[in-house]
Every structure is written in structure tokens, then in C-alpha cells.
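For this view, one protein chain was removed and the others were kept in their places.
A, B and C label the chains in the order they appear, each numbered from 1.
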Amino acid sequence: MTEAASGRPLLDASGVAKRFGAVVALKDASLTVAAGEIVALMGANGAGKSTFVKILTGALRPDAGHIHLDGQDRRFASPAQARRSGIMPVYQEPSLIPDLDVADNLRLVDVPVEPFRHWINELGIADLRLDDPIAHLPLATLRILDLALTLAKEPKVLMLDEMTAALPTDLVERVLTVIRAQADAGRSVIYISHRFAEIARVCDRASVLRDGVTVGDFTIEPGIEEKIVELMLGGVPTRIEASGTRARDSAAAAATPRLQVRGIGAGSKLADVSFDLHKGEVLGVVALEGQGQDELFDVLAGFRRARSGTIEVDGKPASFGHPADAIARGLTLVPGDRKDALLMLRSVRENIALPQLAHPSKWGAIPMRREAARVADAVERLQIDMRAQAEVRRLSGGNQQKVTIGRWVAAGVETLLLFDPTRGIDVRTKHQIYPLLRELAGQGASILFYTSELDEVALACDRAIVIFGGRVVDVIEASQASEQNLMRAAYGLTEVERQPSATEAQP
Amino acid sequence: MATPVETISPLQYVTRIIRENPVIPLILLLCALVALLEGLQPGIFNERWVGNTIRFAIPLAMLAACQTLTMLTGGIDLSAGVVATVSAFVVATLTPLVGGPAAIVLALVPAVLMGLVNGFGVGICRVHPLIMTLGTGLIGTGCLQVYQRYVINTGSEIPGFFEFLGTGRTFGMPNALYLFVPFAILILWGLRRTGFGRLLYALGANENATRLSGVRSWQVLMALYTLVGLIAGITGLLYVGIIRAPSLSLANSLMLPSVAAAVIGGTSIFGGRGSYSGTIVGALILTVLGTLLTLLQIPEGARRLLFGAIILAVTAVYVRITDQS
Amino acid sequence: MTRFLTRHSWSLGLFAILVILLVATRIIQPNFGASGLDSLARAALPFAFATIGMGIVVIAGGIDLSVASIMAVAGVIAALLMQQMGDASAGLVVLIVLLAGVTMGAINGLLIVLTRVPDIVVTLAMLFVWEGVALLILNAPGGTAAPWLRALVVGGVTIPGLPPELTAWLPRAFVVLVAFTLIIWLPLRRSKLGLSIYAIGSDQNAAFRSGVPIGLTRVAAYAFAGLFAALGGLSITLSTGIGEPIAGPYLLASVAAVVLGGISLTGGRGGLLGPIIAVFILRTLRLDLTLLSVDPNVTTIIEGIIMVAVVMIGGLLAMRGPR
Partner (left out) sequence: QEYTIGVSNTVQGNGWREEMICAIKAQALDSGLVSSLNIAHRNTDAAGQLEDIRNLIQAGVDAIVVNPANPEGINAAVKEATDAGIIVVAVDQAVTEPSAYVLSNNQEEYGYLGAKWLFEQIGGEGSVVYMRGAAGASADDDRDKGFKRALAEFPGVKVAQEVFTGWQQDQGKQQILDYLATGIPFDGVWTSGIDNVIVDAFVESDAPLVPIVGADNAGFVGQLASVDGLVGAAVTNPGSIGGAGVTLALQILEGNAPADKTVLVAPELWDNVSDEGKAKIAEAQNPNLDPEWPVSVSIPDFTTYTTEEIIACKGPGE
């Protein structure tokens, strides 16, 4: 263990244990953080990070363990109590009240408006109105509001649980800058993320959790990543490499595309998007937050109707009034939020078999054997951890994600629409998912793959379209898909280059 | 990636068994209530009493099936009592006019119709089931009132088949079991082993996810509420066979107990969780509890107070041991 | 301005319906005037209080199936105490009754929090319990109500110094309703407790993480519901002059008015203005149907159809609006 630079720890937790029913989430977790320090809490999916944060902030009661704050033994009965002691979290899920507007949310937690405004500006949300109802704001904005709210209360210890997972790159930058400044001002930060780049940039130390046990504590220095990953995963090789083979042949490209999208517009954000998705292709979609990608996926999946444009599937025009219509034409969606896709109270089997029962003709007796075989096959292919299979909510995040994909694998996938499927998933699971996508594509499936992590384009895609301002501004081949290129395009810079006259016309 | 607990104490073992078979504690409770009753009224636990208890628990359990099925999707059917009453009244007043079989068919028409309307409101107009079924219940009552004016002088007669089911006995057990046993098996099997049953759970667990999987929820809800209307109608026919006195409010008093039976039986009012076996035991518990309180020599106020308190206590204990929260 | 309009569009729509109904009443019965408004307001009083109580718990994400029973308990306590303690201490009786209402509501809330059984189940059980309590207090209608209290909700408002023609059309019962609602609800709504009530109804998890004391807030919401139910029960006793141990038809009516008034049954959304207007709409509707001497059985059907139709149309409108 390395002792923190500034001496005595501000927060010191040790021997924390927590069990949910038969599953042990935490066995022996410990963590120290000193004033002015940023500590990364790392661990694979299901290692117990969120549970740990919840215990530290009083949202869950530990079964065992000690928490010392400023040298005093403390046990918080509620987040409210923890807050009063200066321990303030930004949880993995937004904590704002959806039906109240921003101002009421501030009053609810006694946050003064001025500092809040200051942080909102600092974090780069410009056009926020205090009478906007929370339910109408996009997820990324909510995450920022959560953070600003917390910062405005001047926390002693700030805990961020995967708060950058749903943020576009530009906002991540600002968040990192802000929390570094916080630490420099003498506050402590506990930072959870699956992204090494972020951790390397701002964290001083990293504490690694595996299967509910704290297995190591390192000072962040160049080259430490390898070691952390090894500890985190318990010895699985994880060099980040392009996986799988590109199976796209030029003949397929020439044939009728599986999906031909022309001039699709919807809502206020999606203006005019056109692209072709071929058989056997993984097409990446890259965009900053709120460029219309949500609407695009919703339209393709039949969740909302397009305002304009046409969709052709296998050369035949298609129009979807309901997800069932899209599924009938082979278009299936894995949404960004697992909670939208899973029956948390039901078993893995029921979740995977669900699409098979959708049509009224399938409402009769279930062919139990055939179903079991199908499900077993999907579980096998995705290596889903079946120990907590009776209720999906007891699975860890990564395994839940696999179940949402497994559902369509079991159903026989044709066109898969993946909306940020690796959000908040650990490296090992990610590296199980990429080859799977390649494999599915190799078997003739077409995959549209939106990702907020730019390095994934090179890892899993054949090509990527870049959407900015509701339009496709660039198409980049995988070989050219360096993060820099993608980033430039995502900020709409390439478009500007292509249309110099348009920019000149502006003052 | 967390480790399951390896060593299990006997207590934990018992807890786990109970958790996985939540009907067991209910059955134990039922036995305890019967024992208490026998203690208070020695000799009451005889064939005749058991038969009667089952006979009165059956319509309650059938009406509670309506609640269980709808509650699985996060709904409720407050019109079930009215539907049953309508069917019962219609069949009793039409039998003298058109004969038993035709009357049975005609009596089920309004039941299915009200179910369809409920399904339309809940499934297509997305009205909250509580308010939708409340409204159709009102409309149904009004229509029944209008209808009854035209059949004042027809007298009343119960179709022989339902009189046989309602009042007859075979080996001491009520003939209503001839209807109920197949019915219960069908529901139990249907919920576990049919696509429709699974979809009910799915809708209650997460409607959005169900939609995403290609399910058109309005289809499921329309079918569900229509089915439930039919079940309530059949319950009405059986009930009028048991009571043999059609009245304009015959089954209305079963309404709240039917919700209570489903809830005591462990069906979550928020959907996605529950089973019909629990509901059946719940109906039996309520029936025995009713007898117990009737035979206690206490003021009526105290009786109702106890009834409410016991329902609450049972549900609270049940929620604890099955860890639903 | 447009924001205000969209936010309150449902209430405004309801208000328009109410105005249309009142105009229709005037057309059907040209003599309809101050006394008509007065009887309308008096009839609406218990319904409105029940609806407000129900509205608060529904906003908090719950439901209270025991409102009508609590009203019965409050009514019989009031009638019995006023009989025993005499007219002079009627003011004290009112306080006792309100306190009893708060206590009953708080017991409901506490049981929900402590047993972790869903609201609808707990209050269903408590429906029987409070009904039993009412019967234990008074096993048949009886008791009295102090005449001076009864006079408080009868007739039009008279303000010293103003000519009576100016204020006489305004029913006192209506003023009482508005006064109690404003005195209790307005400060509550703006307070942190009020926000917390909305918060736990909107998203309980988020509220918990934001540091809202969930249990306490829920108990408070039910206690307020109990308070308004007690006001409802009291107003029944004042209008009838006796206490009735059997609960009136206020449960279903209040649920209906709450939903018609634009409070979402899933909690967190809506205000109390809409539901109160909805109560008046339902009362005026009954008046009009009586004035038109519509067949009473058809009246039931019409009331049911209107209730279902309005909510259905609301549902369809909501679907056509933003997703």
C-alpha cells in the first residue's frame, strides 16, 4: 500500500462486507483516501464497486466493516446523513427527481442556485433553464446536473460512480478537469470508471476490487495499467487488440444492401441521415451526445416514426409503427440502458426467450425443450454467468448486457442495432463482445453499432459513419478510424472543411 | 463473479425452501387458522364444514384469478364483481324465458363485452386499469339496473348444470370442484407453460422491454381483459348456482376479498410476480377467516377490525419471508 | 406564458368544462342562482376534502383505500363528542377530530413503511380496520353537531361593510374549502416536505439518494391525507347533523376525481386544482341530470361513461403528444 502524499487519510474503510441473499457482493473491501487525492476504484463487472460506494454513502448498510471519517468511526444510516458529513456521491443512475424541474430539485437538496450555475457553466452546459422538467433532459445533461449539484454543496469526499460512462468525449474532458481542480483544492475524490485513459489522466492512486475483495492499491504511473488489469481480472490476458477478422467481401458490398436508409429525419435533432448497411458488415456510428443518434436508432427499431426519409430492407421499402414491425423485417435493437431491455424480476431464460413468444400465434403451449436448447446455446455463446439466473436483476451489469444481446442471438439475428452496448462494461467482457460481433457478421448478420468509446470503431467495425447536427458528416473506413480522425469528424470539423463557403458566409 | 455462500445452516436451508416455494407458509397459516377454529368450536372440522368452506372459496378463488392475472401485468380488475353479478342475474332471469343453454351463452355476452371494453381502454387508450375498470363497473351496474326493469315478472331459475355444480356434492365434496379443478389446472399451466402466460409476467416486469422484443402489448392486454371478463362471468354463473338467489349486487361483496386473496397469495400488485397457487390458498384463508370471525361472539366493529388487521399481518409476514421489497 | 398554458392545460380544460356545465345548468333551470351554487358547494365539500387527501397520497406514489372509512371515524367521533361535550366546546372537538384524522393517516403511513407491504394492500386492510373502529364508536347513526358550526358552511358569504348582493352568491362552503386548501396545501407544496412528497412519488430511488427521508415523507403524506379525510368526515357531520358509522361513497369518487383532475396514478405528477375542479364537475353533472329528470339508472351509466371517456381521451391525447 502506498500512503497518500498528504498524510493522514480522510476516509478510511476496511473489512466491508455485504451480501444480497445468497450472493456475496462484497467480502472484504477496503479503501483509503486522503485530502487532495483522487483514488480510482477499479474492478470488473460485478466486482462490487457500486455496492461499495452505496455503503460508503449510506445508501446500503454493510454486513460488516468499519468506516472512519477524519479518524472517527462512522456508520451512515442514509445518504442524507452521509451528505451532512460531507460525503457526496454521484451514483451510477441519475438521482434527480424526473417530475420536478431543475429549480425544485435544487431546493429539495438545499443547493443554492448561484454555485450550481457556476458549476453548470464550468461543466459546459450552456442552455439550461431552471424550469425545465428533469424528465425532458437528455441523460448526459442529467449526469452533469448531478455532478454540479454535488459540487455546489462543497463535498469533502466526492464519489463518482461511472459518471462518465454516458458522456460524450468533450464533456468527459471537462469533468476530468473539474475534479482535478477539486482535488487540487484539497478535496478527496473516489472515481469509478472502466476507462483507463481517464484514470491515467486524473487519478493519483487506484484501488482494485475483485470478487468483493480489495486485492491491490497502486500509485498511478506509466505502465501500471497492465498490472491493474491483471489483478482485476485475475490473470486474463487483455492487451487491447483488434479482434476477429474482417469478413466483408466486395461482392457483398455490391449487392442490394440489407438496410438502405435515405434522408431520415425525426424529432428536433435528427435532420437527414442516409447510409447503407450491407450483409456481413459491422457499421459503426460515431457521434457526440445528442446529435440525433438516439432518434436514428429509435426510428430504425420502430420506437418512433420518422418525419421524413425512407428505409429499405433488402431492397423493399419498410415503415415501422411498432418494434414488432421492425423485428418482422429483421431489425432488432439492444438499447443503451439495460433497464429498458430486461425483465429484471424474471429469469435469464425468460428474458432470452421473450421475442419467441411475441406473435399471437406463439401464445399457446411453449415447446419447452426447444426453448431450453436455444437459450442454452445463447448462454454458451455469450458465456453468461448463470449462477444468479433466477432473477436477472441479481446479475452484474456486464452479464445483464450479455443477456440483452443473447436474446437476439437466440432469435437468429439478421440486423442488430447496438446502441452503446459496452457502456460501463469491463475490458474482459468487452473483449468477449467484439469477437462475437465479428462472428455474427461473418455468419451474414448486419450490425449497426453506435459507440461512445471511439477506440471500439477500430476494434469491431468495418466502417463508421459520423453524425453531427443530425446529418452524416463523414464515412471512415476502419483502417483510418484513429481516435483523432473520428474525433475531428465528430466535432463536425471535416464538414466545415468540405464546405468552406458556408463557414465564410457566417460573421 | 461474486461467490455464492458455500456453507448453509439448517435455518438458511429452511428459509431458502420457503423462499422458493412461497405457498408453503400460506398452507401452514391456513392449517393454523383451521386449528384455531377447531379449538374455538370443537367439532367444526368435519366433512360438511370442509365441503362448505371449499364451496365458498371456489368462486372467491375464481374471481381472484381475475385479479391475479391482471395484477401480473401491473393492472387490476375492479369490474370483476359487477361482471359476475351481471352474468348471474342475466342467466337467472333469462333461463325461464329462453332455457338454460341459451341463457348461459347470453349471460356470458355482457361479461366478454365488458372485458373487451376494459381491454380497449387499458390496452389501446392506455387508461390506468384501476380507473378503467372502475368506470366499466359503474356502467355495468347501470345497465343491469336498466335491464332488471324488464324482467321483474319473469321469475328466476338457475340452469340445472350450475345448480348441480353449486349445490350438489360428490363424496361430501362440492360439485363446484368439477369446474374449479380443470379451471385451476388450466390457469396454473397457462401461466407457466404458455407464451401468453409468460407475456403477462413480462408485461408486468417491464413493459418497455416487452415492446422491444416485438410484443404488441395492446394485443396481450385486450386478450387478457377479455379472458378475465369471461372468467368473471363464469364465476357469476357458478356463484348464482351456489347462492340460488340472483340479486342486483350478488357478487359485488366478493370484490375486495378477491383482491385481498390475490395479495395474500403473494401476487405483487406492481406486476411481474405471483402465482395462482398462492391465490387459491389465499382464498381459502379468507374464507376460513370469515368463518372464524363470524363464530366469534364479538361486536361487529371488532370483527371488521380484526379482519383487516389479520389480512395486514399475514401479508406483512409473507412479504418478509419471501423478501419482496 | 405558453409554458404556463401547457403545464396547466388539463386544469384549464377542466375549468372550461365546468363553466360550460354551469352555463348549461342555467339554461336548463333559469332560476339557478345563489342557492343552487350554495347547495352545489355544500355537496362538493366532503368529496373535495376526500379528493384532496387522496390526491396528496397519490402524488406521493401511493393510494389510500381507507379514506372513506377514516371519514366515517372522524364523523362519528365529531358527532359523539359534540353530543357529550356540548355546543360550547365544539371548537375543541374540531381540533380533536383533526388530530384523530392525522393520527389515523399517520398510522396508515407507519404501517406501510414498517411492514413494507404495498400501499394499496395496507390501506385495503385498514379500510376494514377503520370501518370497525367507526362501528365500535357508534353502532348506529347518532350524535349531534353544534348548530353554530353547522351554520358556518351554510349560505353565502357576508362581509361587514360590503353590500350583501356583492358577496352573497359566493357559498361559505366553497370559502371553507378554499381556505383550508390554501392554508394547508399552498405552504406545504412550496415547502421541502411538499417537494419531498412529489419526489418520492416521482422516483423513490432517486429521492432516497438525494437524501429525502422516504419513510418520514410517506408517513407525512398519509398524515395529511388523514387530516383532509377528517375534514371531509367533519363536513359530513356538519351537514347531516349526526355521525354515520357506515362509510359513504367517497373512496371511488375520490379516486375518480383525482384521475380526472390530472394526477397521475403512478405518482409525482399533478396538482390539487384539477381534482377540485373535477369534483365540482361531477357534482354539477349530477345536478344537471337530476334537473333534466333523466332516468336514475341511466344517470349511473352516464357518469361511468363520462369518467371513462375523459380519461380515455386524456390517454389518447397524451399518446399523440410528446412520446
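Quick notes on this structure:
Following the convention adopted for this analysis, a residue touches a chain if its C-beta (ideal position, glycine included) is under 8 Å from a C-beta of that chain, and two chains touch if they have at least 3 such contacts.
Just so it is clear, the structure is predicted and the values come from calculations on it, not from any experiment.
Under the touch definition stated at the start, the shown chains contacted by the missing one in the entire complex are B, C. From the options B:Q12, B:T154 or B:T170, the residue with contact to the chain not on display is B:T154. Residue positions on chain B in contact with the hidden chain: 41, 43-44, 46, 48-49, 52, 56, 93, 141, 144-145, 148-149, 151-156, 167, 239, 242-254, 290-291, 294-295, 297, 300-301, in rising order.
In the full complex, the hidden chain is touched by chain C at residues 29, 31-32, 35-36, 39, 42-43, 46, 134-135, 138-141, 150, 154, 236, 239-242, 244-249, 283, 286-287, 290-291, 293, 295-297, 299-300.
Simple rule for what comes next: only the chains that are shown with their structure count from here on.
Contacts between chains leave no pair untouched here, as each chain touches all the others. Averaging C-alpha coordinates per chain and comparing to chain B, the farthest chain turns out to be A.
In terms of their C-alpha centroids, the spacing between chain B and chain C amounts to 31 Å. Averaged C-alpha coordinates give centres for chain A and chain B that are 44 Å from one another.
The multi-chain contact residues of chain B, meaning those touching 2 or more other chains, do not exist; every residue touches at most one other chain. Counting partners per residue, chain C has no residue that reaches two or more other chains. The part of chain C that touches chain B in the complex is made up of residues 111, 115-118, 120-122, 124-137, 139, 245, 252, 255-256, 259, 265, 295-305, 307-308, 311-312, 315-316, 318-319.
Per the touch definition, chain B reaches chain C in the complex via residues 121, 125-128, 130-132, 134-139, 141-143, 145-146, 149, 256, 259-260, 263, 268-270, 299-309, 311-312, 315-316, 319-320, 325. Partner chain A is touched in their complex by these residues of chain B: 1-5, 16, 193-196, 198-199, 201-202, 205-206, 208-216, 219, 223, 272-273, 323.
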